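The complex appears here without one of its protein chains, the remainder shown in place.
Labels for the chains are A and B, by order of writing; each one numbers its residues from 1.
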Amino acid sequence: MIERWALVSGLCGDLDLYERIQSDLKKQRDIADLFVLGDLIGPDRNCDALLMRLRQPKRGDLQPNCIYGWWEEQLLVDYGYRGDQKPDVCNDPDGATTMRHLREAVSQEHLNWLSSLQFGFIELDCGLIHGSSADVGVPLQETTSPLILLDRLTRLDVNRLFTARSGRQFRLQLTGGQIQSKVKDHAREGQSNQAVPKRSVIGIGSGANYTVYNPASDHIKFLSVAGRSGRSNLGFG
Amino acid sequence: MQQIWLITGPPGCGKTNWIRETLLNHGGSCAYLRLDGTSHDGLELGHNAGIDRSWLMDQIPQLEDWSEPTSDSQLSSSDRFVLIEAQQFSAPKPSADGPDPEIKQQLDRFNLTHNRMLHFGVDPELPKQDTLDFTRLEAWHLDLQGCVWDPNSLSSFWFELVNGAYGDMYRAKALMNMPDGRSFFCNWMVSQSGSQFLPLQSVVPPTGRPRRRSHLVIQGKDLIPSGIESTINDCLLSDDVLELQQAPLRDQQSNLQPTF
Partner (left out) sequence: MAHAVISCLHANLAAFEAVLDDIDQQGIKTITCLGDLVGYGPQPNEVVELVRQRAIPTCQGCWDEDIIDGLNACECSYPSQLAERRGHQAHHWTANCLTDDNKAFLAQLPTTLRRDKLLFVHGSPNSQHEYLLPDMNAFAALERVETAGAETLFCGHTHQPYVRELSGGSIRVSVQQSGSEPAREQEMTLPMCRIVNAGSVGEPRHGSTKATYVVHDDVSGEVSIREVNYDVAKTCQAIVEAGLPEVFAWRLSHGFEYAGAPKMPAMCASDD
């Protein structure tokens, strides 16, 4: 039996928040997999305790499957794990201060583990990423051009794309449409129509807002540790 | 009574293929011997590198190899079927009594007398093949013992070879080793469309360089051996790269559960 997934992001070093989410998940049925879609760290608090907990879960914890997000990318770039680049955050007016806080928030013993995290997961025809398929730092949201959303789905060749960077909880379903393509080369001409595939992009939220997904029924629940939402159940479950 | 047939024909006419099919149909005790071919002015023989012998012995497990003359192997056996192959450019003259003297000499050395002699292009029992007229043929060969190919590079090289990048090719055949332990019999003849790439039954473990026979033999005109060797060098895997490719294969094999 395929069990449900919990999708979380934006913990930013908050161990207390993580424990509340774990406790919330224990009270729900059939949640077997926990995915943490990046931004495990942040510059605003010491992140070591959370990182230790993610790397060595306590008995009873749902085992977290983590990918890197924007803050992890800033830290790894700063420490030279990505070649000669400069962290994007340094372009901000307070960028230098923010980077200093980020470095102070994460002990260097965690760097190798953070650098081992993947860009995303592909599970059961679903892509699980932090930002967009093209860039970890670019948010996808319900107001993003459908053409771009479709392209980002196509790049990973998945039917469902779960993203966290925008911090928003939404489900955008591609429900129809088509395009005509005419190609001419030196020898021949041809024409074809392509239909928009039935795919979805799901914003999972961030911080206290998280998402539970049932891959078997395609049912989505947008939740928050502050309290369960009333009628936010989406899908066919 | 033991049947000993002598099969002759020009290079690439299909002697070995016919021998393989005939012995598989026979199914019983059998033996094979490839003699050096007959010389002819301007027409160089393809080197007898043992490619055909290795290929046939891989395909027919009960096949005896008579390339080393021993008195034991030649004890007459009533149902043994012995096929002797030799390259011979021109058909035997109708008036000739017996095989070409160069072949006869080799048969005598092996203490063999054939019951029957068949030549491709003459005898109707053998398939009709298009054999080309030629007045000049060069030959070249390369021992590839211990060499292992990058598979996609071999495809590129073979394509170049048979399409004339290194001279006008008439005939090309080879036994080539792959990093996963397989070996391929590569076979091409100018009159046929397409090449054959036939995997050998026996596969060696992916633990370094295999010790079995590997060779390339070609015949053609205006051959460019330096170009061929240069390309081959770029296709062969170094020790480091071979180990990189074989290590995961060994891990996969050690993780496989035994089946009963």
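Annotations for the structure displayed:
Convention: a contact is a pair of C-beta atoms (placed from the backbone, for glycine too) under 8 Å apart; a residue touches a chain by one contact, two chains touch by 3 or more.
Only a predicted model underlies this, so the values are computations on that prediction, with no experimental measurement involved.
The shown chains contacted by the absent chain are A, B, with contact judged over the whole complex. The hidden chain makes contact, of the residues A:29, A:58 or A:186, with A:186. Take subunit A: the residues that touch the chain left off the picture are 134, 142, 145-148, 150-151, 154-155, 168-187, 192, 194, 196, 205, 209, 222, 229-232, 234.
For subunit B, the residues touching the chain absent from view are 149-160, 163-166, 176, 178, 182, 184, 195, 197, 199, 224, 227, 230-231, 234-235, 237, 241.
Keep this in mind: only the chains that are shown with their structure count from here on.
Our note on geometry: subunit A versus subunit B, Cα centroid distance of 58 Å, whole angstroms.
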